[in-house]
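Note that this complex is displayed minus one protein chain, with the remaining chains in position.
Now for subunit A:
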Amino acid sequence: MRKLATLIGVILLYAACKSEDKQATLPIYGNRDTKTITKDGKKVVDTIYQTIPAFKFVNQYGDSITQNSLKGDIYVADFFFTTCPSICPIMHRNMLKVYNEFKNVSDFKIISHSIDPKHDSVPVLKKYADGLGITGNSWWLLQGKKDDTYNLSTSYLVRRPEESAKELFIHDGYFVLIDKQKHIRGSYDGTDEKDVARMIGDIKILRAETNTQIAQ
């Protein structure tokens, strides 16, 4: 009898795990703060998560892009430059897989910030985009004031780029996943095929999460 009870217990536990599995959600990263707000006449503590601040850049078509251009979108951000001889080709070989997976999805975008705006002018970015074989508006290559880009990078929790000898740049190869509320929901090594495959899975989870939230 005892044995049977244990068995049932184990099965129940297993079932509980299973159902938790199904509604997998992604964590929210970054600094957090709490704020006491008044809700229905009661004081409740609300958690304020770090968000990506406003920005203004130009894409490969010469269009001005702000945070508003990404309203209602899940997006992935990275930092690169077109003449990067080291990790960028690997990152963008991997990002192409992400692009191809989601290019027909209306609420998903990729934004790649150039950290070398002096060289990476709009026509240079366009040529690079054509070389990569990307069209339409699902992957934007952005450039703007160098300081704006470098300051923004820290909001994505990546290392601030540095200029090194020979006019090269040292920077991280992370892909950072942002939800519709501008929260950081994942950070992946863009040079690692497996980690990027994991990100593709996480994007699907995140899209499912926001779609059910809207349905509720």
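Here is the rule we use: contacts are C-beta pairs under 8 Å (C-beta built on N, C-alpha and C of every residue); 3 or more make two chains touch, one makes a residue touch a chain; residues count from 1.
The rule we apply is simple: contacts and distances are computed from a predicted model.
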item: Protein name as given in UniProt for the chain not displayed, "Glycosyltransferase involved in cell wall bisynthesis", "Cytochrome c", "Ectoine/hydroxyectoine ABC transporter permease subunit EhuD" or "Maltose/maltodextrin import ATP-binding protein MalK"; value: "Cytochrome c"
item: Of A:62, A:131 or A:201, the one touching the omitted chain in the full complex; value: A:131
item: Of A:72, A:85 or A:136, the one touching the omitted chain in the full complex; value: A:85
item: Residues belonging to subunit A that touch the chain removed from view; value: 83, 85-87, 89-90, 92-93, 96, 127-128, 130-133
